[in-house]
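All protein chains but one are shown in place.
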Amino acid sequence: TTFTISWWGFNGDKMQEIIVNPFQELCGCEVVFETGNNGDRLNRLAMRSGAGVDVIYLTDSYSQAGIEQGLFQPIDRAQVPNIAELYDLAQAPQGEFGPAYTVGRIGLVYDAARVDPPITSWNDLWRADLASSLSLPNITTTAGPMVVLQAGRHAGVDAYTDEDATFAALAELAPNIVTNYNTGSEMINLFSTGEISVSMTQDFTLGRLRDAVPTIEWATLTDGEIAVLNTINIPTGSENVELAHQFINFVLSADIQRQLAEQGVDAPVNATVELSPEAAGMWTYGQEQIDSLQRIDYSQLNPARDRWLDRWNETFGM
Amino acid sequence: MATRIHPLLILFTVLVYVFLLGPLIIIFGASLSDTTYLTFPPQGLSFRWFQNIWDISAFRRTIVTSLQMAFLGTGIALIVGIPAAYALNRYRVTLPGWLSTLFVLPILVPEIVIGFSLLRSVTVQAGVPVWYALLIGHTLLVIPYVIRVVSASLASFDFSIEEAAISLGSPPARTFFTIVLPNIRSGVIAAFILSFITSINDVSVSLFLTGPGVSTLPIQLLAHMEQFFDPTIASVSVVLMLLTILVMIIVERTLGLAIVAK
Amino acid sequence: MTQALTIDRITAHYGTTKVLEDLSLSVAEGELVSLLGASGCGKTTTLRLVAGFLQPTAGAIRLGDKDLTRLPAHQRDIGLVFQNYALFPHLTVRENVAFGLKQRKVAGPERLKRADAMLDRVGLAHLADRLPGALSGGQKQRVALARALVIEPPLLMFDEPLSNLDAKLRIDMRVEIRQLQRANGTTALYVTHDQEEAFSISDRVAIMHQGRIMQLDTPEVLYQRPANAFVANFVGFENLIPLQVTTRNGAEITARTAEGAALTLSQDQLGPIPDAFTLATRPDGLQVTATGGAGLPATLGLRTYLGRAYQYQARAGALSLTANGPLSQPLDPGTAVTLVPNPEQCAILKPE
Amino acid sequence: MTQALTIDRITAHYGTTKVLEDLSLSVAEGELVSLLGASGCGKTTTLRLVAGFLQPTAGAIRLGDKDLTRLPAHQRDIGLVFQNYALFPHLTVRENVAFGLKQRKVAGPERLKRADAMLDRVGLAHLADRLPGALSGGQKQRVALARALVIEPPLLMFDEPLSNLDAKLRIDMRVEIRQLQRANGTTALYVTHDQEEAFSISDRVAIMHQGRIMQLDTPEVLYQRPANAFVANFVGFENLIPLQVTTRNGAEITARTAEGAALTLSQDQLGPIPDAFTLATRPDGLQVTATGGAGLPATLGLRTYLGRAYQYQARAGALSLTANGPLSQPLDPGTAVTLVPNPEQCAILKPE
C-alpha cells in the first residue's frame, strides 16, 4: 500500500530518517509525500474533497480552517494511546480532531554579525538601520497574520477593529522588507545568501538557521512570543484510516518525539520526554514555559485573515 | 556578403553571447562547489550534489514522472497530430480553414490558463486521477508543435509520390506507412524533439496538474528551491544541460540542426 | 496485354468548378495519343481521372472491356510517369522499380530479376543501388519509366514527363520513350504543352482548350489542315484573313478582303473553299515583295532578325499581320509592300 | 551623360574557384552589347564585377575615363535591372522609382516630379501608388527599368531581365527596352541566355563560355560567320564536317571527307577556304536527296515531323548528321541518300 503524507517538506532528510524509514518498516507500506505550505496543501485537499492524502500536517490556524470546511475526520483516540502522554493543551486542541504533535513559538531571529544593536522588541522591525534587510512571513503562512497583529500593536490600535491604522504601520515597514517568504526554508536561504539579516519565524527553524549562518540569534523579546500548535489530521477521503491512526500514534511516541527534538526538528509535546540541556535550551520545553505562552483566537483571526489578504497585497505587492 | 559589419555591432553581439552563455557556465561551476550554499567561483570541489540528486527520492520520482509525461504525451500527440497534419495538407481544399486555427490554439492560449482550466474541468469536475490529468495536460501542450512541425515537412512533401505508389498498386493505408512516413521522418523526429523538450521543461501546466505523489521535475525543482538553496539545483541543471547537449549531438549527427532552428 | 482506352463523355469538377466537360477520347491498342494544350486546360485532370485519383461527375472510362470508372486507383493497373518523376526518395533505384511488383506479391528473387532486367533495358543497371537523389534528370526520368513499365501495364500514361529536362536531353528522351513504347506495343496517353514534342512523339494529338478537345488528329493533319481558328493559331497560323469569294473559275477562285484587296486561290491546293471563309497563313506563308503585283497591299512596321529570315509586323487595312522576308533584302519600317500567300503554308477555315 | 564601358583583362574568383579569366570587353557610348551563354558561364559574375558587388582579382573596369575598379558599389552610379526585378516590396511604385533620387538627396518635390515623369514614359503613371506585389510581370519589369533609368546612369545593365515573363510579353518587353535605350542613348550591357533575344536586341553580342568570350560581333556576323566550332554549334550549325581540300580551281574548290566523299564548294559564296577546314551546316543547310548525285552518301535513321519539314538523323561514315527533307517526300529509316550542303546555310571554320 501507499501511504501519503502531506507536510511542508521541511527538514526532508531528517524526517526521512527519523519518521519515514522506521515507519515504512513498521507498516510495510510505501510512504509518499505532498509538500507545500499550509494554504497550498489545504486548498489542494479541499479541491480533492478531502481525498488524496492519508494524514496532513498543518498549523492550528489552517487545521481550524480545514475542520470548518469538513475536510477531516475525528480521531479515534482508542487507536492512538500515546495521546494520553501529551501535555493537556496538545491532546485535543480543536475538539475531537487531530492532536498537536509539536508546540512552538513565533518570534524574531537576527544575524548578530550584521545587526547592531540586537533586536529586543517587535518594534525594532521598524528601525531605520534595517532598511532592505528584513523578510517577514507572507500573510498566507501561519505566522503572516501575526505580523498584522504586531503592526496593530505598534500603531497602538486593535488590528481587528482599526485596519487603516494597522496597515499604515505595515506600509511604514515596507522599505525594510526585501521579500515576504512563503516557506521557512526560503527564509533560511535568504539568510544564507546574505539577502536578509532579520526575520520573523517559528522557533523550529532555529537549528537549521544556525547551521547555515552560525551568528544567528533568537531575539529575547520584551513584548512576548506567540504560541503555535502544529496538528496532524486525517482527511475524510483517506484510504488508509487505520494506518493513519497508527502513524499518528507513532509520531507521538516518546522515542520519536525525543529524537525529533534532539535533532533540532520539532519541540516535543509528549510530557514524558526528557531532553539534553542543549536541546532543551532550543525548544519551547517544559510545563512551565508552555503554560506561559499566549494562544491566538483563530475564530477571530481566520476571518480577518481573508479580509487582510488584499490589503496586505496592496501594501507589499505594489 | 562583402558588406562589412561595424566593430561596435560585433562587440555588442559578443556581449549578448556572454550574457546568454555566462549564467550557464556559472551554474556549472556552482554545481561543483563543496559548500552547502551556492557560490561562484566554487569553493572546494565535490560531486556530492550530483550524488544528492540520486539520494533524494523526490528527484528520482519526479524524473520518472517527467520522462513518462514527455514520452507518453509526445507519443500520443504524434499519434493524434500526424494524421491531423496529414489531413490538413492532403485535403486542404475540402477541410474548413478554421481547423488549422483550432490546431494552433494551444499555443495562443497562455499555458497557465490551460493548466488552471484543466485543473477545474478535468481534475476537479471530471475527477480524473492526477497522473492522467497531468498526461492530458502535457499531450495538449505539445499537440500544436507536432501539427506545426509535421505540417511544415508535409508542405514540402510531394504528394505525387503517394499517387505514384497508389498507381503501382499500393493501397492508401499501406502507402502512408511505406511511402509518406519515411519521407517526413525528419519532420516527425523534429516534432518529437521539440515536443519532448517542451514537455520536460513545462512549468505552467504542470503547476496546476501535479498532486500528491505525482509531480514533475521542474515543479520539484521549484519546490526544492523554496526549501533548500544548496547546489543540488545546480547539479540537476547541469545534468539537464548535458542531456540537452547529448540530444543535440544526436540530432546534429542524424539530421542536422537546421531542423531545430526552424 | 495491352488494351485500348476509351474515355466516354466525361465531366469532372474540382469542388464546384467544372474542369472537364463532356470529353470523349479513345486510344487504340498500341497507339500513343498526346494531350496538348495550354496550362490549366485540363490535361492533368484527364490523366488523374483515368488513374483514379479523381472521380468523374458523369461519363465512363474503359480499358479494353473493363469498366474502370468506380475502381479504386490502386487496382487499376496503369503505368504512370509523373512530370517530376515522383520517385520514392528513400528507396534505391532498384527498389523503386520493384515497388509495383512487390504490391503484386511477386516473390523476392523473381522481383529483383525483373526489376534488374528492366533497368538494363533503360540502360541504368549500373545505378541500381543509388538513391534517386543522386541521379541526373535524364536518369531519374528513365527510372520513372522503368518503374511504370515493369508492371507491364495495359496502359501507360505520361504527365509532361520531359518538362524538367534541358532542351538537348528532352529531345533524346522523347526518342527513347517513343522507342520503348513502340517496342512494347503499349497503349499510351501522353500529356505535354510543348507542341514540337507532341507532334514528334505521337500517333495522334488531341488539342485541348478549357476542358474540351478542339481537334484530335495526326500531327500532319493538325499542322496542315487545322479544323478551326483555335487550332490554326495554336499550330502557328498567326495570320487570319477573313475573305469572301467573288468569282469561281473551276478550281481557281478569287476572294476579297473587307477592304477590297483581291486574292486568287486554287482549290486543287487548298481543298474545297466555301463562299465565306478565313485564310490562315504562317508568317513564312506570307511573302513580302516590294515590287508590287497581286496580293495584299500592306505597310511594314518593326523588323526583327530571325537568323534564317527577317520578320516584319505589317498592317493591311484593319489587319495586323506577321510576315517573313528574305535576308538578302532588308526592308525598312514604313515601306509599302505586297503580301502574297504561299498556298503550301495556308489553310482554309470554315466559318464557325 | 552616357559613357563607354571598358572591361580590361579581368579575372575573378569565388573563393578559390576561378570564374572569369582575362576577360576584356568594351561597350561604346550608346551601344547595347549582350552577354550570351549557357547557365554558369559567368554572365552574372561579369555584371556583378561592373556593379561592384564583387572585386576582380586582376584587371580594371573603366566607365568613360573614371576607374571603377575599387569604388564601392553605391558610388558607381550604374543602373541595374535584375532578373527578378528586385523591386522593394514595401515601397510603392513611385517610391521605388524615387529611391535612387532620394539617395542622391534630390529634394522631395523635384524627386516626385522626376519619378512621375519617368513612370509616365514607361506608361505606368496610373499605377504609381500600387505596391509591386500588385503588378503583373510586365509591369514590374517596367518599374525596374524606370527605377534604373531615372537616375540617368551613364551605364545601364540588365541581368536576364525577361526570363521570368511569358513568351508573348518577352517579345513586347524587349522591343520596349530597346526603344527606351535607343531614345536615351544609354550605354547598355545586357545578359541573357536566350539566343533569339540577344540577337534581336543587341548592337553586338558576346558569346561566353566557361568564363571567356568566344566571339564578340554583330548578330548577322555571328549567325553567318561563326569564328569557331563552339559559336557555330551555339548558333545552330549542328553538323560539323571535317574536310581536306584536294583540288583548287579558281574560286571553286573540291574537298574530301576522311571516308573520301567529295564536295565542291565556291569561295565566292563561303569566303576564303584553307586547306584543312571544317564545314559547318545547319540541318536546313543539308538537303536530303534520294536520287543520288554529288554530295555525302548517307543512311537515314529516325524521322521526326517538324511541321515545316521532316528531320532525319543520318549517318555518313563516322559522322552523325542532322538534315531536313521536304514534306512532300517522307523517307523511311534505312534509305540510302545523298546529303548536299546548301552554301547559304554553311560556314567555314578554320582549324583551331
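Order of writing sets the chain letters: A, B, C and D. Residues in each chain are counted from 1.
Heads up, the rule we're going with is that contacts are C-beta pairs under 8 Å (C-beta built on N, C-alpha and C of every residue); 3 or more make two chains touch, one makes a residue touch a chain.
One rule holds for everything that comes next: contacts and distances are computed from a predicted model.
For the chain that is left out, the UniProt protein name among "Spermidine/putrescine ABC transporter permease", "Dihydroxyacetone kinase subunit L", "2-oxoisovalerate dehydrogenase subunit beta" or "Cation:proton antiporter" is "Spermidine/putrescine ABC transporter permease". Contact with the undisplayed chain is limited, among D:A60, D:A86 or D:A125, to D:A86. Within chain A, the residues in touch with the undisplayed chain are 37, 39-40, 43-44, 46-47, 132, 138, 140, 177-182, 193-195, 309-310, 313-314, 316-318. The missing chain lies against chain B, touching residues 1, 3-5, 9-10, 12-13, 16-17, 19-21, 23-24, 26-27, 30, 38-40, 79-81, 83-84, 86-88, 90-91, 94-95, 99, 102-103, 105-106, 108-114, 116-122, 136, 139-140, 143, 147, 197, 200-201, 203-204, 207-208, 218, 221-222, 225, 233-234, 236-237, 240-241, 244-245, 247-248, 252, 257, 260-262.
Although one chain is hidden here, its contacts on chain D can still be listed: residues 51-53, 72-80, 82, 84, 86-90, 99-100, 103-104, 131-133, 147-148, 151.
We take it that only the chains that are shown with their structure count from here on.
The mean-CA centres of chain C and chain D are about 29 angstrom from one another, to the nearest whole unit. Centroid to centroid, with C-alpha atoms defining each point, chain A and chain C lie 91 Å apart. Those residues of chain B that touch chain C in the shared complex are 93-94, 158, 160-161, 163-172, 175, 179, 182-183, 185.
Looking at the complex, you find that chain A touches chain B at residues 2, 4, 6, 8-10, 12-13, 16, 32-36, 44, 47-48, 52-53, 182-183, 185-186, 188-189, 192-193, 211-212.
If you check the complex, the residues on chain C that touch chain B are 14-15, 51-53, 72-80, 82-84, 86-90, 99-100, 103-104, 147, 151.
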